[in-house]
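The complex appears here minus one protein chain, its other protein chains still in place.
Moving on to chain A:
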């Protein structure tokens, strides 16, 4: 380095030393087995206890109120009962003054009635204000049944179409083995995220779909970088067995993989800690997804690629190469 550049401007740390050669593919069956187990367990959690659906997808009402002085649940319940509102779920969030009131869409003779759902929110407003005078309503949402089913459908549609487009894009830019192993891995990632939601009881709503899609985008990004190196090495080392070649590619990109995961992780961390309860669930899912997405690039996507491509990708590579087809 030229003497004019001060020591401050040199890099200080690296995650792994140059020339690191960890044999990741040795653990491929273990990785797949652990992933399969976690995903299967997540699917189990999806059915029992299941996701806690937010009002976006379930319909119903949510009111957040800030009382003057600590929230008195007994008083609030009485206030609600005076408005003929029963079955309200009360929950403290944030400080002792903040109370969250949750109600399902009306059942019985009013089931499916939009007007009944919408008038419920006014009753709750009135009930809380009477129970503890000076109460501020921070937020009051009411989602009718027709809207919630539509939002749910659109959410799933967005997820499904994204997966298909990612499949098509990777197929177009790489080979089908890459596309299939990437999407299979993404599906495994998503199931684990669902399991995470089921355990943590974060509400599954539109914002969560956004979080999952972001994780999906990030995770794909991560796999594309490894695949890109695999593709380049396939052309460069024409006789190297695919297993070694994938190991080499992962090792070569390891610093980048860990570096980018860290920056995205660092960016999402303050959201989880200081973003307020509206975004906390979103941010924790992001953090979980970053860890899962990064590890799945190495332990899931690469082994699946190895299984799918062991014969085919190498056979292609052994054909006479076109003159100086350079990786670009």
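One rule holds in what follows: contacts are C-beta pairs under 8 Å (C-beta built on N, C-alpha and C of every residue); 3 or more make two chains touch, one makes a residue touch a chain; residues count from 1.
FYI, contacts and distances are computed from a predicted model.
**Student:** Pick, from "Protein translocase subunit SecD", "FAD-binding protein", "Band 7 domain-containing protein" or "Demethylrebeccamycin-D-glucose O-methyltransferase", the protein name that UniProt gives for the chain of this complex that is not shown.
**Tutor:** "Protein translocase subunit SecD"
**Student:** Among A:207, A:240 or A:308, which residue is in contact with the omitted chain in the full complex?
**Tutor:** That would be A:207, which touches the missing chain.
**Student:** If I consider the whole complex, including the chain that's not displayed, which of A:20, A:68, A:91 or A:278 touches that chain?
**Tutor:** Spelled out, the listed residue whose C-beta touches the missing chain is A:278.
**Student:** For the chain that's not shown, point to the residue among A:20, A:91, A:146 or A:200 touching it.
**Tutor:** Within the whole complex, the residue contacting the unshown chain is A:146.
**Student:** Among A:49, A:89 or A:217, exactly one should touch the missing chain; which is it?
**Tutor:** A:217
**Student:** Of the residues listed, A:82, A:111, A:165 or A:291, which one is in contact with the missing chain?
**Tutor:** Only one of A:82, A:111, A:165 or A:291 touches the chain omitted from view, namely A:165.
**Student:** Go through chain A and note every residue touching the omitted chain.
**Tutor:** Counting only chain A, the missing chain is touched by 1-2, 4-5, 8-14, 18, 64, 66, 114-115, 118, 121-122, 125, 136-144, 146-147, 151, 154-155, 157-158, 161-162, 165-166, 169-170, 173, 206-207, 209-210, 213-214, 216-218, 220-222, 224-225, 228, 232, 252-253, 255-256, 259-260, 262-271, 273-276, 278-279, 282-283, 286, 327-328.
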